[in-house]
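Here the complex is missing one protein chain, while the rest keep their positions.
Showing chain A:
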Amino acid sequence: MPRVLLIEDDRAVREGVELALRRQGHDVAAVETGEDGLARLRSFRPDVVVLDLMLPGMTGLEVCRRIRATDQVPILMATARGDDVDVIVGLEAGADDYVVKPVQARVLEARIRAVLRRVVGTTDGSVPRVEVHGDLTVDRAGLTVTHRGEPIPLAPSELRLLLVLSASPGQVFSRQQLLESVWEHSYHGDSRLVDACVKRLRTKMGEPAGQPRYVQTVRGFGYRFQAQ
């Protein structure tokens, strides 16, 4: 039973979402403020955090940053569409995905399931469990990535993105393809998800600015993984 931490300040929305998610079989902890959310993170140990960006007091963005400082739990932002800047900043702060309010329960539920699937290993034996690409070691079953022996803490989207790209070194993936395979979004989803995630991934892998070694931009098409 997935455990969902819901941080939402509006009482009606909080109760509605909590009710809907509980009926879908989730174990839900609903809190009103970012401070409460951070406090419950330790005790509740959620599988996924659903975070409203517009919070009184500590903003959703700040909450997102603080969670990411210590934890790679999947984070799903709830935003109002058009708050474009917030979406970008939220994604760059480490959110894995976002939904636009008002959102129907089944859409939210589908996104939660998709995020959760990202943290499940995918080895069917046809690919080696551990791959080495230059200084980078990717463990597909253990879902860990190390760079020169140092483990890199990756959020679920970053990890899944790296796994998808590195499974076919040299192959170019369009943003739409990545949206479908990593985020399970529709073809016409928000490609900024991909761009923001690539940016975070490069930062965590310590890529030099402007000259990425592993995840490279193919102008006009998308991204590819280059094995060193």
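What we mean here is this: a residue touches a chain if its C-beta (ideal position, glycine included) is under 8 Å from a C-beta of that chain, and two chains touch if they have at least 3 such contacts; residues count from 1.
In the analysis below, contacts and distances are computed from a predicted model.
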Pick from "L-lactate dehydrogenase complex protein LldG", "ABC transporter ATP-binding protein", "Response regulator" or "histidine kinase" the UniProt protein name of the chain that isn't shown here.
"histidine kinase"
Residue of A:58, A:103, A:130 or A:167 touching the missing chain in the full complex
A:103
Full-complex touch with the removed chain, picking from A:146, A:176 or A:226, is A:176
Pick from A:10, A:62, A:184 or A:207: which residue touches the chain that isn't shown?
A:10
Give me the chain A residues in contact with the hidden chain, please.
10, 12-13, 15-17, 19-20, 23, 80-82, 84, 100-106, 108, 174-176, 186-192, 195, 199, 210, 217, 219-221
